[in-house]
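A single protein chain has been omitted from the complex, and every remaining protein chain is retained in its original position.
We call the chains A and B, going by the order they appear; numbering starts again at 1 in every chain.
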Amino acid sequence: MNGRRGPIMSPGMARLVVIIALLVIWEVGARLYADPLFLCPPSQAVVALPRIFSDPKIIHAIWVTIYEVFVAFVLSVSFGMTIGLIVGLQGFTKKAILPVILLLYSIPQATVLPLFILSFGIGPAAKIAFGLSHGIFPVIVTTVGGVQNLRPSLLTAARSMGANRWQIFTSIVFPHMIPSFFTGMRLGMTLVLLGVLLAELYVSTAGIGFYTRLFAESFAPPDLFALIAVLAAIAVTLNEICRMGERRFSRWHNG
Amino acid sequence: MKKPSRLAAHLVQLGILVAVLGAWYWATLPGGINHLLLPPPIPVFEGFWVLFTADSIWPDLLVTVREWVTAVLLASVSGCTLGYLISRSGYAVRVFDPLLAGLYSIPAILLFPLYLLFFGLGPGSKIAIGTTIAFFPIVLNTIAGLAYVDKAYITAARSMGASDFQLFWSVMLPAAFPVVLTGLRIGCIVAFLSILGGETISSLAGLGHRIVSLAENMETSRMFSNILFAVLIAIVINVIVTFAEARGRRGMQ
Partner (left out) sequence: MSGAEAVIRVDSVSQAFGAEGDPRRVVALESASLDIARGELLCLIGPSGCGKSTLLNIIGGLASPTTGQVTIDGHVVRGPSPQKVAFVFQENTLFPWRTVIDNVKLGMAFQGVAKSERQERALQSLRAVGLADFCDHYPGQLSGGMKQRVQLARALGLKTEILLMDEPFAALDEQTRMVLGEDLSVLLAQTGKTIVFVTHSLAEAVFLADRVAVLTARPGRLKKLIHVEEGHPRKSNFMTSSKLNGLRNELYELLHEEIRKTMIERGEVREGA
């Protein structure tokens, strides 16, 4: 119990060591065994990065994707919160409509992707719409959840002090719902990314989907790896921002 | 007070369904929406039934289901094994759990083009993406289940002289079981979703592929029927897997 030796290195350091070890194995393995048409060592992918960044068309494609994600996210959050509040605040609407929403949430949206393309065309509009249809659901569900945990005693207390409906909404309901809402935003961002990327990979003329297809079909793994790494980094950053926002605004809400 | 409002809720839902179907029918009457964009409902439903016979959907269904089962098996075995190994050491949990959770936050669909490059257009790339995406909830839940067993159970068992094996088999496994089961359920569902996604993006066969090729040939009516079928399969899988999880939990209690 006392006097136990601590581990040799901190978990953070150990993680770094693991990642480096995996990269080394990948590097060595790819060099020795891989067919360069299909797989490349990480060093080549790194070398391909400046090549990617120097091509203005690819940079533009990345910005287009970020734009699609951003718009889809903003739409998901605004529509999601509105619908969530409408559905969640009234007990009856919640009972009636929430199951419908949950049913829609559970259908595999990949099956309707071709439909979105048919309706919106092959430009950014379809990607934004598809991202919206993914991201809106967690926002709705978490908003409804955030509103329903409200203790009736809080509302009674407010009413006893003479608060009107608007005051009750802004000073009690809304602040109470904020932590769940931020959780919904974080989940929404994850799903918007999924939707937009899925749509991009399906069909794309100038977005990153176009370039991933190009690199895959021309058997250029370094460029493909590099592009995917850049996109992954962007996705992780966006997710992290939402996660930080969630942490900050949930501070008072300790369960 | 409770029963009437529940009935009313169901009536509203029924009403919504009727309204949607009605609007669909009305919108596709002659002079309405272009049938290439929104086909009329009756041919869609007729086409749905034909899927089981003349327009045989079974070969493609088999392809998709095979891909799904393979992915789930691969993800479960690797996820549970790795999760078990990591959970054995508190230090390993502190090292690997955040690492795996971090990897989980990368949209794994990005790997799909790589899998296409490596495995080609056949089932291999779909199995790969299904396995990759299903792996994470399984391994994370296995770690969470095994590593965070209530200490009180372990203390009690040790005080009664339990050996390491007895401790694992009779205490930790049953305690972790519900959490692991949840991970497996999530894994099954996301595997199916990602395989459908993969088939949609690029494949030679399968449910997703059917829908895409019908879209490309502008056969929207048949496409709708197939979408209906795929959605139904997804719901069936969802129900089966949720039921299995509940059964598994009850079997332990």
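Please note the rule applied: a residue touches a chain if its C-beta (ideal position, glycine included) is under 8 Å from a C-beta of that chain, and two chains touch if they have at least 3 such contacts.
These numbers come from a predicted model, not from an experiment.
In the complete complex, the residue from B:Val50, B:Val65 or B:Ala162 that touches the missing chain is B:Ala162.
When the full complex is taken into account, the listed residue touching the unshown chain is B:Tyr153, out of B:Tyr104, B:Tyr153 or B:Phe168. Checked against the full complex, the candidates B:Gly22, B:Pro59, B:Pro98 or B:Pro174 give a single residue touching the omitted chain, namely B:Pro174.
Interface residues of chain B facing the missing partner chain: 152-153, 155-163, 166, 170-171, 174-175, 177, 252-253.
The definition used in the following text is that only the chains that are shown with their structure count from here on.
Look at where the CA atoms of chain A average out and do the same for chain B: the two points lie 18 Å apart. In the complex of the two chains, the chain B residues touching chain A come out as 5-6, 8-9, 12-13, 16, 36-37, 91, 94-96, 98-99, 102, 105-107, 109-114, 116-118, 192-193, 196-197, 199-201, 207-208, 211-212, 214-216, 220, 223, 226-227, 230-231, 234-235, 238. Across the interface of their complex, chain B is touched by residues 7, 11, 14-15, 18-19, 38-39, 92, 95-97, 99-100, 106-108, 110-115, 117-119, 190, 193-194, 197-198, 201-202, 212-213, 215-216, 219, 221, 224-225, 228, 231-232, 235-236, 239-240 of chain A.
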